[in-house]
Structures are given as structure tokens and as C-alpha cells.
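Please see the structure below; I have some questions.
Just one protein chain is left out here, and the rest sit where they should.
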Amino acid sequence: MSERLPPAYTEYHPRWLRPRMSTYWWLHRRSYLTFVLRELSSIFVAWFVVYILLLVRAVSRGEASYQQFLAWSRSPLVLLLNLVGLLFVVFHAVTWFNLAPQAMVVRVLGRRVPGRWITASNYLAWALVSALTARLLLGG
Amino acid sequence: MADRITLQVARYRPEEEAGVTYQEYEVPCPKDWVVLDGLNFVKDQLDGTLSYRWSCRMGICGSCGMTVNGEPKLTCATFLADYAPGPVRVEPLRNFPVIRDLVVEIGDFMRKLTRVKPWVIRAEEKPLSEGEYRQTPEEMDEYKQFSMCINCMLCYAACPIYGLDPKFIGPAAIALAQRYNLDTRDEGAPERLEILSEHEGIWGCTFVGDCSVVCPKNVDPAGAIQRYKLSAALESLKSFVMPRGSR
Partner (left out) sequence: MTPRHDVLLVGGGGAGLRAAIAVAETDPRLSIAVVSKVYPMRSHTVSAEGGAAGVIRDDDSLDEHAYDTISGGDWLCDQDAVEALVREAPQELLRLEHWGCPWSREPDGRIAVRPFGGMKQMRTWFAADKTGFHMLHTLFQTSLKYTSVVRYDEWFVTKLLVDDGRVHGVVAIELMSGKVEAIEARAVILCTGGCGRVFPFTTNANIKNGDGMALAYRAGAPLKDMEFVQYHPTGLPFTGILITEAARAEGGYLINKDGYRYLQDYNLGKPEPRPVLRSMELGPRDRLSQAFVKEVEKGRTIATPHGQVVHLDLRHLGAKVINAKIPFVRELCLKYQNLDPVRDLIPVRPVVHYMMGGVHTDMDGATPLAGLYAAGEAACVSINGANRLGSNSLPELLVFGARAGRAAATYAAGSAADRVGASPAVLAQVRDEQRQLANEFRHKTGGRERLATLREEMQKTMEESAGIYRSGDSLAWAADRLRELQARFADVRIEDQSRTFNTERVAALELSFMLDVAEGIVNSALRREESRGAHQRTDFPARDDQRFLAHSLVWRNADGSCRVDYLPVTITRWPPGERVYGR
């Protein structure tokens, strides 16, 4: 908006306007919001690391400790946290897989591998590892 | 198909006002007119006091970058009809100080260009009598994309990091450095690494990625920066592990 004040103009020294970035700059564009959420998702990645460490500790202390851990995990707060966390981690993985081709140029036999293949191979690897883990946990 | 459209143009007259005002102009909107044609119509027929930069009107000189409906665009390559029925908001390029109306001050960018040493650096020059440095088309493909930058600075306007911290060296400068680093004729990568691995160099970038999205020449500066981060990190590791080694 205009401020109709007499400007502090010195002859031959025009004052350059330096608009300041709003604190809510990240809400102004979808790509900025996506970026900020992507960055925040690392917090949830960190949370899952901590969660798994807690799980490992619980298991190492025996059956009772493990059951206590499971009971704690079933509490509404932790369930909600893990659910939200899962969504963010999936978001994290998807955004990074899609960006991966921009960050690396992979060459096989002298020809550049198209970006789509790099993304696809990441998803494939994720699917395989998930399948394997599921089989280990739920199968035998 | 409307044949007129309204332009809402940001005005800043430092000798008269302390801030921005918006002025509306109604211009014709034939299907092959770009925003620049609209601005020229304003200047020629309606209001001679409007100041803006333009030159080639074919998207190669990089002069006419402005913010159109919130997006950084080359006004010579943005069609008015795409915004029908309008209005179309035309503002100066973001993240740069505004001198007047739609003209921004790009001195910061020009100094950064010089800082990254965008010329061929060699220990020994080959004499002309020995002919050209051989470079295969494949070797040229490595850096070709990064040599396409027209210095239009739309990437700087899109980069929130540059907006928050003007000391960040910025997408185009880093892409240009990479253009030389990856050129087989150049040997200056270590020199440039010293400059670019500063805090406001490549490490200032958090891969928002908007720079590559707005680039009108598909230079992909975001890609250049991430790849550079990888090679810079490897260089650091190498010099740590083998201090007197490969260098």
C-alpha cells in the first residue's frame, strides 16, 4: 500500500525500496509450503529413530518390559503421534525420491540414466525392503 | 474472447512517494500479445512515465523479468491472453531492491557473478597455433545445460533463501560456476570450491527447488547446486582423509 508521505529524496540519490519478506512467506506459495513441511518431516523421521531405539531397549530388558512398551504404544497420544509421523515420513520419502534425479547424474555404460528410472528404482527398493520386513515380522 | 484486459501495475516514484502504489491501465489483448506488448502500449499511448527494462523481446537477453500475478516471468514470453479476463498484476521482480516502478537493482547479482570466477582457469594456456582444445559432444553435454543461463534472475526472485538472506550467493551464480567446473577445458574447480563452500555458498541452499521451476531456459540451477554439494562434500572428505593426496 502507498504511504503518501513526502519522501526523503536526495537529488541523484533515489531511495531504493527494499520490501521485507513476511514472516509467513512460506504460506504464500504452494511450493514453499511443501518445502517447509518436507523440512519439518525430518522431525518425525528423528522421532521414529528414537521410537525404534526405545523398542530395542524394551526388548533387551525382557518380556515384561516389552509388554509395557506395547501398552504405552497403544495409548491414544502415542498412536496419534505415530500415525501423524507415518504420514510425514511417507511424505518425506515421496518428496525426496522425486527430487533424487536432480541431485545426481548416474551413468551406466557411458549413457545418462533418465531421471524417472532413478526415482522408480528408489520406490522399487523401498517396496522390496518393506516386503522383506513384512515377511520377517508377519511371516515366520 | 475478451479483447481488452486490465493491467494493475506497481508504481514507485522515489522523487514523489515513499512507497508503492498500483495503477490500472486497460490495454488491448490480441492473442499474440505478450505482457510486454501491453506495457509498451501503456508507455506509448497511455502513460509515458512508466519505467521498465526490455530489449530483445524474444527471451534471450534476460532484461524483462518481472512478477506477473505473483510469479516471476519474462514478460516478453508471457501471453496476455492466458490471463483473460484479467486483471493482470505486474510488479517488479521480488527479492531485489526497487529503483523505480518495475526496475530493480541487480548490482548484487553482478558482483556475485564476478565472485565465482566465471572464466576458464588453467595452469597453462595452450598457444593458438596448437588449435582447439578437443571436447567431444558428450563432454559438452556435461555442462551445456548450465551454460544456457540468460541472467534473467527469475531464479533469485523465486528463491526464498535469497529473499531471507541476500548474502546467499544464489542459483544462477552457482550454476555458472558449475558450468565452468564441468567444462573439460577448465582447471579452476578448486579455486571456485573455496568461494562456494562458504556458509553463504552452496550450503545456504536447502533445495526448495523453485529456481529450476521458474527458469525459462531449463538450466536447472537446483540440480547444479545439489550435484555440487555432493562433489564438494567428497572433496572435503578426500582432503580430510588424504591431506596431500589427489589435489
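Per-chain numbering from 1; labels A and B assigned in written order.
In this text, a residue touches a chain if its C-beta (ideal position, glycine included) is under 8 Å from a C-beta of that chain, and two chains touch if they have at least 3 such contacts.
Given the structure is predicted, the values throughout are model-derived calculations rather than measurements.
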{"item": "Contact with the hidden chain (one of B:Trp54, B:Tyr83, B:Phe168 or B:Phe207)", "value": "B:Trp54"}
{"item": "Those residues of chain A which, in the complete complex, touch the missing chain", "value": "11-14"}
{"item": "Contact footprint on chain B, counting only the chain that is left out", "value": "13-16, 32, 43-45, 47-49, 51-63, 77, 99-101, 103, 105-106, 110, 113-114, 118-120, 125-126, 128, 131-137, 139-140, 143-144, 147-148, 150-151, 176, 180, 183, 185-186"}
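The working rule: only the chains that are shown with their structure count from here on.
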{"item": "Residues of chain B that touch chain A when the two form their complex", "value": "12, 14-21, 70, 94-95, 97-100, 105, 138, 141, 160, 163-164, 206-210, 212-213, 220, 222-223, 226-227, 229-230"}
{"item": "Chain A residues touching chain B - in the complex, by the definition given at the top", "value": "1-9, 14-19, 21, 25-26, 28-29, 31-32, 35, 39, 99, 102-105, 110, 112"}
